[in-house]
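Here it is, the structure, as structure tokens.
Just one protein chain is left out here, and the rest sit where they should.
Labels for the chains are A and B, by order of writing; each one numbers its residues from 1.
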Amino acid sequence: MKPKRNIAGKVYLFLIFLFLYAPIIILIIYSFNESKFRTWSGFSFKWYIELFSDTKIMAALYNTILVAVVASLLSTVMGTLAAIGIHGMKKWPKRLIMDVTYLPVLNPDIVTGVSLMLLFVFLSIPTGRLTLILAHMSFCIPYVILSVLPKLKQMNPNIYHAALDLGATPMRAMWKVVLPEIMPGVITGLLMSFTLSIDDFIVSFFTTGPGVENLSILIYNAARKGVNPSINALSALMFVVIMCLLLIINKRTKTNVDIMF
Amino acid sequence: MNKKWYAQPYILWSILFVVVPLLLVVYFGFTTKTADGSMVFSLENFQKFFTPAYLEVFLRSLWYAFISTVVCLLLGYPAAMVLSNRNLKSQGTMVLLLVIPMWMNLLLRTYAWLTLLENEGLINQFLRFIHVLGEGESIQFLYHDGAVVFGMVYNFLPFMILPIYSVMTKLDQSVVEAAEDLGANWWHVFRRVRLPLSIPGVMSGITMVFVPAVTTFAISAILGGNKVTLLGNLIERQFGQMNNWNFGSAISLVLMVIILLSMGFMSSYEKENEGGGLL
Partner (left out) sequence: MSNAILRLEGIRKSYGEEEVLKGIDLSIGRHEFLTLLGPSGCGKTTLLRIIGGFVAPSEGIVWYDGTNINKLPPYKRQLNTVFQKYALFPHMNVFGNVAFGLQIKKLPKATIAEKVKKILQLVGLSGFEDRDIESLSGGQQQRIAIARALVNEPQVLLLDEPLGALDLQLRKDMQLELKKIQTALGITFIYVTHDQEEALTMSDKVVVMNKGEIQQMGTPVDIYNEPKNRFVADFIGESNIIDGRMPADRRVVFLGKELECLDGGFAPDEAVDVVIRPEDIRVSTTEGIFPGVVTSVVFKGVHYEMMVQSDGFDWMVHSTLMEPVGTQVYLTLGPDDIHIMKKVAAHE
């Protein structure tokens, strides 16, 4: 009805996207630049080759993936069980536990990181991969719970009772009837945990130990010294990976953007 | 239904990994280390925090976060409006394009600007190329306050747009039609219906920008060099170089209290606004 306003709006939106994507796209382009400097001197996979032969970066990559896989799997198991338990709770204990669940979500990451660091020192757990995994679990589990709970609410509670009525043991009813019903939420929780984990910097920064770097920490340390072409290549790869993960999550949750932030 | 025990491991977990750590922060915040290494109760850390040197950092952090939030709101509100237009094609793709940067590593996004903003970066090269700058000249984009605020806006803009967008798409179209039916033109509809009904989204957008902006230390470290100190940098230094965990914990506590309070305020405001008239 208002073509002019529509066009102006689209142009505006385009500028916003340009602002958001320009640096990322340029970063990706320059990761293929032959030269170490900003001037373009030809297409090359040089930095990618260098990236994969850099033992420090490869170690960080290994740490990132190991922590993300272990933390997201454990978080999903514990978070799903917790969601089922919380769903069956009475009103006020449920509220209490949900308030505690929201704490790591709402609390600034830096406070979560600092508090966990104090805990590990207090319990004298040597910081390193183990503490990274524990720390990542502490902020992943709430997201698993929050993506499984809605599925439990949607589920007809009678199907569990029907399974019991038909002679299934509670264990079996849970495994064969409830779990398949809430599976979409569980998978979403798993993917979100994985993404959150590889994405995290602040909590990792405070809870890792000497010599154990993940990619975020590596990038942080490198970025403080300025541009580094190997890091460009690494960033380009990470961008592509995260984009693929998000496309999968998005396919699963359809248009529901609410869960994404 | 006896499913409660399913939550038991998680309850233990929360106590150990959420509640106890926070109590430790409280403990460290309210104690100081004496010469012989033992901890004694003290308010010294907080007194120290409220001395001018640290207060300045505190106010600077609040001020930069405030400016970033305002800029994000001014840029983001119109974007959310365009995005929520029902005539817009490929709305889903656009939303996804907004979500992707949100989930991209904040360090990557911040780092990406270095290539553009450095003294030898692309923008300076371009300005030299079109002879706005002479040979060897460059504009110092990085390592000062402006760069930090810029980085915050860049990183957190999607966090402003999406909640507003989400509330706007939930707006009942028939309410807009009702207003038009009663004689309201585009501006009236915006002023009297769309804007007031989008306030809950604006509120959560403000929260989602302000909180990370006030607590960041990576953006200021990368784009601000060591020249811009924010609360986050201050905390980081206490646990790093300065090795004063007590003071670091106290600052964290102040930060946490401010943020949880403002969130409580925001959410109570949202609830109030659901039922009552604001404008």
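Details
Just so we're on the same page, a residue touches a chain if its C-beta (ideal position, glycine included) is under 8 Å from a C-beta of that chain, and two chains touch if they have at least 3 such contacts.
In this text the structure is predicted, and so the values were computed from the model without any measurement.
Taking the complete complex into account, the chain left out of view touches B. Of the listed positions B:L97, B:L133 or B:A179, the one in contact with the omitted chain in the full complex is B:A179.
In the complete complex, the residue from B:A65, B:L197, B:L234 or B:I251 that touches the missing chain is B:L197. Residues of chain B that touch the chain left out of the display are 172, 174-175, 177-185, 188, 192-193, 196-197, 273-279.
The rule is short, and it goes like this: only the chains that are shown with their structure count from here on.
With centres defined as mean CA coordinates, chain B is found 18 Å away from chain A. The part of chain B that touches chain A in the complex is made up of residues 1-11, 13-14, 16-22, 24-25, 28, 75, 78-79, 81-83, 85, 87-88, 92, 94-116, 118, 120-122, 125, 154, 157-159, 161-163, 165-166, 186, 208, 211-212, 214-215, 217-218, 221-222, 225, 232, 235-236, 239, 245, 248-249, 252, 255-256, 259-260, 263. Residues 2, 6, 9-10, 12-13, 16-17, 19-24, 26-27, 30, 37-39, 78-79, 81-82, 84-89, 97, 100-101, 103-104, 106-112, 114-119, 122, 134, 137-138, 141, 145, 157, 160, 170, 174, 195, 198-199, 201-202, 205-206, 215-216, 219-220, 223-224, 226-227, 231-232, 235, 238-239, 242-243, 245-247, 250, 255, 257-258, 260-261 of chain A are the ones touching chain B in the complex.
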